[in-house]
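For reference, the structure discussed in these notes is given below.
Omission of a single protein chain aside, the complex is shown with its protein chains in their original locations.
Residue numbering begins at 1 within each chain, and the chains themselves are lettered A, B and C in the order written.
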Amino acid sequence: MKIALFGAGRIGKVHAASIKTDPRSELVAVTDVMTDAAAALAREHGIDARTADEILQDPAIDAILVASSTNTHADLIEAGVRAGKAIFCEKPIDLSLERALQVRAVAASHDKPVMMGFNRRFDPNFAAVKAALDAGEIGRGELLAVTSYDPAPPPVSYIKVSGGLYRDMMIHDFDMCAFLFGMPETVMAHGSCLVDPEIGAAGDVDTAVVVLSYADGRLATIRNSRRAPYGYDQRVEVLGADGMLAAENELENTVVRSTAAGVVSAKPVYFFLERYMRAYAIEWSAFVDACVDGTPVPATVQDGVNALALAEAANRSVAEGRPVKLTPVMTGA
Amino acid sequence: MKIALFGAGRIGKVHAASIKTDPRSELVAVTDVMTDAAAALAREHGIDARTADEILQDPAIDAILVASSTNTHADLIEAGVRAGKAIFCEKPIDLSLERALQVRAVAASHDKPVMMGFNRRFDPNFAAVKAALDAGEIGRGELLAVTSYDPAPPPVSYIKVSGGLYRDMMIHDFDMCAFLFGMPETVMAHGSCLVDPEIGAAGDVDTAVVVLSYADGRLATIRNSRRAPYGYDQRVEVLGADGMLAAENELENTVVRSTAAGVVSAKPVYFFLERYMRAYAIEWSAFVDACVDGTPVPATVQDGVNALALAEAANRSVAEGRPVKLTPVMTGA
Amino acid sequence: MKIALFGAGRIGKVHAASIKTDPRSELVAVTDVMTDAAAALAREHGIDARTADEILQDPAIDAILVASSTNTHADLIEAGVRAGKAIFCEKPIDLSLERALQVRAVAASHDKPVMMGFNRRFDPNFAAVKAALDAGEIGRGELLAVTSYDPAPPPVSYIKVSGGLYRDMMIHDFDMCAFLFGMPETVMAHGSCLVDPEIGAAGDVDTAVVVLSYADGRLATIRNSRRAPYGYDQRVEVLGADGMLAAENELENTVVRSTAAGVVSAKPVYFFLERYMRAYAIEWSAFVDACVDGTPVPATVQDGVNALALAEAANRSVAEGRPVKLTPVMTGA
Partner (left out) sequence: MKIALFGAGRIGKVHAASIKTDPRSELVAVTDVMTDAAAALAREHGIDARTADEILQDPAIDAILVASSTNTHADLIEAGVRAGKAIFCEKPIDLSLERALQVRAVAASHDKPVMMGFNRRFDPNFAAVKAALDAGEIGRGELLAVTSYDPAPPPVSYIKVSGGLYRDMMIHDFDMCAFLFGMPETVMAHGSCLVDPEIGAAGDVDTAVVVLSYADGRLATIRNSRRAPYGYDQRVEVLGADGMLAAENELENTVVRSTAAGVVSAKPVYFFLERYMRAYAIEWSAFVDACVDGTPVPATVQDGVNALALAEAANRSVAEGRPVKLTPVMTGA
């Protein structure tokens, strides 16, 4: 498969490397509005930097990988559909749930795979939790807890365009809950600004707790913070009728230092690039599988809509100080 | 100090054993409406089984330890105050917040220690978390998570008189939050019946999540289940500005078995008697300290009122499906 | 059972406390050549300080607990046998293997229990390893590794009378190997003075490795150091045909502190009093069981001889720089 990459920034580089790990796919072109970035990435990989239109119109290109800025995702998915390409798109579809539902309608008729980049589904630890849960190892799941802290807050300039914590950061955790427990009935969100007053001044929160209530009584909690001084903290825990499953952090190494000062282990790996490097490669192979073998896409546009609907409900909940019920309208179900 | 014990049931026996661990205190009498139980415990400890009145009127008795059924606590604290005894009373003060506030008023004028048996404050692990937090080891606390699962549900007959999960089980976790973070501004409670339908039929929940919101933006979550097939699960985790503190479970032993079937560690110690055995002894010594040395009581009647007020708010929150604000009336502040 | 205690020093106090934990035994007398120490312990426990002869001749005393200095053990066991008492004696029987074999002969004809205080056999962790090994959980044991480090070296004055590292410290580890794997065929010892030059000047080593070779090919290693700055390090690991069993250290508490400086767990409990407190109580109850119920003594005089024979072989091995074969003469087998 010949792949063209939209976006030569940080996450674009990650995906460029992932494409190389699967012998069935080959990166052949890159485009970015920052032409210098596109040229640099093209040079590094010995490929061409081209315009978006050239790529979309080139029949030799089988699939596009959308890793450009969030506000371009919806348009590029639609353009990719029109051009008949298979599409892998970074989350989110869009900051607007309404726009995402339009994209869903367009993508519904497409006969090529369209996959959303919910990379955590492919993390071997979380995937093992999912597999064990589905295999019935702990009976029916009852209580789910997702802990997800970034090592340090992003610049406030990013906060201003990100759509806010629930849409930019917790969206991964909403997807993790949907992945493990499906879609809830109501969302209750709590949020505070404790880490950086400038984030609060920009109208966002940096510390948040959300409780998802399911129609059958199951409950899920998500805890987010923009700051964990010891590193990226990414854990999941499920209590079920017959036991508990917990995915702990991956550590930088396995060395333990015991001195009079204490018994010191390594810290969690620093951030998402380190933690999810393997997940990005596995995720990419799953997309190639879908393109080559016709296997179902493991993270669909509907999954992207669902996560966005949960974020939208969380925003409303925190604004109104009450639980918000998810409606069929919100998820386009 | 000469001590008389009210209540010769399971928790009464635990306290009888704790009294023996401090050389400054001596168990001299026991009373129970179940006269057989009182006689058996008296025989085992070589002491007398007496009536409640005899004990209260005996000037040789310095302190009473109230470990009888919940509905007697309030009356016995008041009687102990009138009799001029130091008082150690198991939680809760009463199932009714109003009654607890009356007791608080009576106890306020007492010149002897009155202490509530919030045993978890004395668990060496949780106490170490508290000490580290107070010492500023992780800066200001921001997110608190209390996990508290019983190994198996109690009989439904107990549920019917216990006051329900929030008042009988989560009250310890409310106290843990108050111990570590102080009193919150609002309580949002979620509850389900997932473990035993008979518990639901009795009008109670067996699985619950509560979020406490603090005036300064801090957030605390409590997760409860009446069933954890692997044993008593009692953990606390605090994220702060400079790091995280976590108290993990105590295990039955330190043996690890590695075979083709996996790497198997021991389970958490089975239930509260095993887990908090040391805490009960430390707690008792703290009461004796207060009696002998005049040190402040580390778990006051106000602490008992506070935990009850949180349980009351949780009940109201789950009934009305909205966050409930704690009022000064509720805590008698 | 009425018990008299020989020795009011550190280990004597530990045993006095243990005696109280079993309701079937009662401490009634203590003796010590340091009369002040005996008087103090007697006062604390509300008992009499008496002479050794008075105790041995008192028919009301059922058992003696020998916790006096090593050079008195052999004589006191023999005296106890002559006086018809059950006997619990701290390790070792004597520093001389020859003298220990004499004691063995005397004790052989005694119809009351004689038990050696190999406390580690009763540590719940090591006992669980033994139980799992005996239950076949890892098939036949093949490689045994015992790690045993003290937190800090004793004063050199102690080294001079202790009989040296192999007889005073490693003797516990020799017994652990005998407990888990039985008696080996050869002993190869390596020793160095790395911790304290004064220990070397006194003719002893402070760091040692011993390899025990069994007739059937099994191998055991023991590592000893007089200094582990992080605390008392007491671990056992057995590789078997079907898996591995490992007993890890007990920690001071279960709290984990994660900060930018690392992820810090509690240290191992500080020294043998903390680590083996429970073991001392369980050990004592096993002795009372033997006296009351006639169950076999779980640590015999022969076990004491065996450990001493291994220490003797280790001393010879390190002196001669070669493996030393255990002979029937050495163990009196």
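By definition in this document, a contact is a pair of C-beta atoms (placed from the backbone, for glycine too) under 8 Å apart; a residue touches a chain by one contact, two chains touch by 3 or more.
It should be emphasised that the depicted structure is a prediction, and the values quoted were computed from it without experimental measurement.
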Residue touching the undisplayed chain, where the options are C:Thr21, C:Ser162, C:Ser213 or C:Thr300: C:Ser213
Residue of C:Val161, C:Ala241, C:Ala260 or C:Ala319 in touch with the missing chain, whole complex considered: C:Ala241
Touch criterion as defined above, residue of C:Arg99, C:Lys112 or C:His190 at the omitted chain: C:His190
Touch with the omitted chain, as defined above, among A:Asn125, A:Ser148 or A:Ser285: A:Asn125
Touch residues of subunit B, complete complex, unshown partner: 228-230, 251, 257-268
Interface with the unshown chain - residue positions in subunit A: 124-125, 128-129, 132, 137-138, 242-250, 252-260, 266
Interface with the unshown chain - residue positions in subunit C: 140, 142-143, 145, 147, 149, 188, 190, 192-195, 207-209, 211, 213, 217-219, 221, 223, 225, 227-230, 233, 239, 241-244, 321-323
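Definition applied: only the chains that are shown with their structure count from here on.
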Separation of mean Cα positions, subunit C and subunit A [Å, integer]: 58
Separation of mean Cα positions, subunit B and subunit A [Å, integer]: 41
Where subunit A touches two or more other chains at once, by residue number: 228-230
